[in-house]
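What you see is part of a larger complex, with each chain still in position.
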Amino acid sequence: VGPEGGGYPLAVLAARVGGEVAGDGERRIAGVRALADAGPEHLSLLTHPRYRRQVVASRAGAVMVPAGKRALHAAAAGRDLLVVDDPARALTVLLPLFHPQRRPAPGVHPSAIVGEGCSIDPTAHVGPYAVIGDGTTVGAGAAIEALAVVGRDCAIGAGARLRPHAVVYDGCEVGDGGELHSGAVIGADGFGFASRVAGGAVEHTKVPQVGRVVLEADVEVGVNSAIDRGALGETRVGAGSKIDNLVQVGHNCRLGRGVLLSGQVGLAGSTVLGDGVAMGGRSGSSGHLEIGAGTQVAGTSVVMQSVGEGQRLGGVPAVDLKAWRRQVAQLGRLDEVIRRLRAIERRVGIERGTDDEAAAGDGGETPGETK
Amino acid sequence: VGPEGGGYPLAVLAARVGGEVAGDGERRIAGVRALADAGPEHLSLLTHPRYRRQVVASRAGAVMVPAGKRALHAAAAGRDLLVVDDPARALTVLLPLFHPQRRPAPGVHPSAIVGEGCSIDPTAHVGPYAVIGDGTTVGAGAAIEALAVVGRDCAIGAGARLRPHAVVYDGCEVGDGGELHSGAVIGADGFGFASRVAGGAVEHTKVPQVGRVVLEADVEVGVNSAIDRGALGETRVGAGSKIDNLVQVGHNCRLGRGVLLSGQVGLAGSTVLGDGVAMGGRSGSSGHLEIGAGTQVAGTSVVMQSVGEGQRLGGVPAVDLKAWRRQVAQLGRLDEVIRRLRAIERRVGIERGTDDEAAAGDGGETPGETK
C-alpha cells in the first residue's frame, strides 16, 4: 500500500486532509484501524472521551484527533498525532487510499435478461440473473448487480449502483450516483384503499397507485428499505439524501436535498421534509404534514403535526427537544409528586381512602414483558 | 385515452361513479392528476381543507370533491366539479380507465425452474429465474414473477401475483387474488427457542416450527413484510386483509377478514385480531392476546392486553384513545403541576430542600439524540 509499497508517511496523509502532525511525520502508515485492532504501523482515531481507555490500551502508532479537543490529545499522548478539523471528513479521503473501491466490470452478463427498447450504456455493468424490463435506460458506469430487478420504462443514472436483490418497479428513476443496497425496493404500491362496510363486513378496495418514484442524484437507500410510488404523481427524494436500513417512505412523500433518515424510520404518506432534515433511528411522521428545513428529530420520536425550520424535536408526539427531556425527567418524579400531594392533603385535613397508597404502587398488567 | 381518443366527457365519468357534475359535463378529461400536476384536460381532487391553497394554484380543469363538504366545493370554485360520495372509491373506478393494469403474459419462462409434481395452470405466468418447489400448484391467471421463490407443496391461488423476489416457504398457501410485493416472505420460521443456563452460559435450542401460513383470498402483503409459519398449526390471515410494508406477523397469529396493518406494524406471536381491525403505522401487539372486531389502534401504540370490539386505542401500553390524548396533554403540564405543588407547600408551611427546583429542570442524560 502507498507510493513505495511501505505505506504512506504520516505527514503525507496530513497534507492530503489538511491536518497537522504532532510527532513523527515520517512514520509509515499501512492502514487505518480501530483502536483495538491497530498496530504500530496503523493510524487509528479518538473522537470521543468514552474511548479514552481504549486509546491507552491500543497498540496504534498514530492516532487522529479533532483539533478542538485538547483532552483527547492528552489521552492519546505518546502516539504520533494527526490533528484535523473533522475526523469523519478526513476518513472520506484516507480510507480510499488503503481500500480502493471495487466497481463491477462493464458489460452485460450473458445470463442477464434485458427487455426490448432498453438503452444500456456500454460502460455499465449488468450482473448475472439481473432482469431489466422494456424501455429502460441505464447510464454510463452504472451497475445493476446480480439478481437485481429493474422494471420497464425506468431510468438508472450514470454511476448508480444497484446491489444484489435491489428492486425498482416500473417507471421509476434512480439518479446519477445513487446506490440501492440489497433488498431495497423502490416504487412498490402505496397503501391506499377505499373502505366500506358491506353486509356487515369491512371491505377494502385498492386504489390503483399510478404515480412513480424519483430519486434525485446521489441518494443512498439502505438494506430492505421501501419507498412507495405516488398514488397520483411522484414520491421524490432530493439530491444527496441518505436513507438507512429498514426505512419506510410512504406514497407521495417529498424529501428535500441532503435529508438523513436513520434506521427503521417511518414516514407515512404525503410527508414533506425540507432540505437537510435529519431523523434519528426509528423516528417517524404520521403523514400529511411538513417538517421544515434543517429540523432534527430525535430517535424514536414521532412528528404528528407540521413544524417549522431548524427545530429540535423529541417524544411521541414530538415536542421541543428540551420540553421532552423535562417530561422524561418529570415522569421519573411522579412517585414523589403523589407522595407530596398526600402529605399536603394530610396537612390541610383532606381525607382519602386508605386503598389509595396501595393503588399508587400497583402497575397492574405488566407492559412489554420480554417473552 | 377514452372512447374517442380525446378522453372522456366529465359527465360520462360522473355516470361511471354515480356522481354529479357541477359545471360543464362536456369537458374532456384525459387523465387524473394531483393538484400540482394537473392541467385543464385533467381531473384532480380535493378531499381535505389542508390542500385548499393548492387547489387555488392548480391548473386543473375539473376537480372531484366529496358531496358532504361544501367548504371544499367553494374552495374549488371556478372549476368544473365532480361531486361524489366517496372520492377514494371513485378513484378505484376512474383510474383503471386511464391506467389499464398490465398483467404478465401467460406461460412459463424457459429459465424458470419448476419442481416435480407441480400443477401450473396454462394461463399462469412464471417469470425468468423464478424457482418453484415440488408438488406446488399455481392457479389460473396467477403470476410468479421474476426471481420469486415458492417452496414445495404450496398452493398459489387463481389470479394471485408474486412480485419479483417475493418468497413463500414450503407448505404455505396464498389465496385467490392475493398479492405479495417484492421481498415479502411468507412462512419463515417463527422465533421459538427452549432456553436454559448450562455451565454459566445461556443456551437457546430451536423449537422446530412445523406449522404453516394460510393467506385467504385477496390478501395483499407489502414490501419486505414477514409472516411467520405457525410453531404448530397455522398462522392465518383472513380474506381481504391488507398488510403494508415492513410488517412483522409472528407465529400463530390469526387475523380476521378485512384487517388493515399499516407500515412497520409488529404483531408478536399468537395475536388474534377480529374482523376489520385497523392498526396504524408502527403499532403493535405484545402477543398472546385478542383484539376485538373493528377495533382501531393508533399509530405507534402497542396493545399489551386483550381488548373488546369496536374500541379506539392509543399509547404504550395502549389505553382508550381519549385517555391517551389526555395523558399526552397532561405530560405537557407536569412543569406546572410541580410548580403548583411547590406553591401550595410554601403556603401550608412544608419545607423542602433548595436543590429541589434545580432538579426539576434537569433532564439528565439526553434521550434520543440524533447522531
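Think of it as A and B in the order they're written, each chain with its own count starting at 1.
Following the convention adopted for this analysis, a contact is a pair of C-beta atoms (placed from the backbone, for glycine too) under 8 Å apart; a residue touches a chain by one contact, two chains touch by 3 or more.
Keep in mind that what you see is a predicted model, and the values were worked out from it rather than measured.
The complete homomeric complex described by this structure file contains 3 copies, of which 2 appear in the displayed model.
Please note the rule applied: only the chains that are shown with their structure count from here on.
Rounded to a whole number, the gap between the C-alpha centres of subunit A and subunit B is 23 angstrom.
Every residue of subunit B that touches subunit A in the complex is listed here, in rising order: 32-34, 36-37, 48, 50, 86, 88-89, 91-92, 95-96, 98-99, 101-102, 111, 127-129, 146-147, 163-165, 181-183, 220, 222-224, 240, 242, 244-246, 257-258, 260, 262-264, 268-269, 275-276, 281-282, 286-287, 294, 299-300, 302, 304-305, 316-317, 328, 331-332, 334-335, 337-338, 341, 344-345, 348-350, 360-364, 366-371. Residues of subunit A that touch subunit B in their complex: 113, 129, 131, 147, 149, 165, 167, 169-170, 183, 185, 188-189, 191-197, 201-208, 210-211, 224, 226, 228, 230, 232-233, 246, 248, 250, 252, 262, 264, 266, 268, 278-281, 284, 286-288, 296-302, 314, 316-317, 319, 322-331, 333, 337, 340-341, 343-344, 347-348, 365, 367-369, 371.
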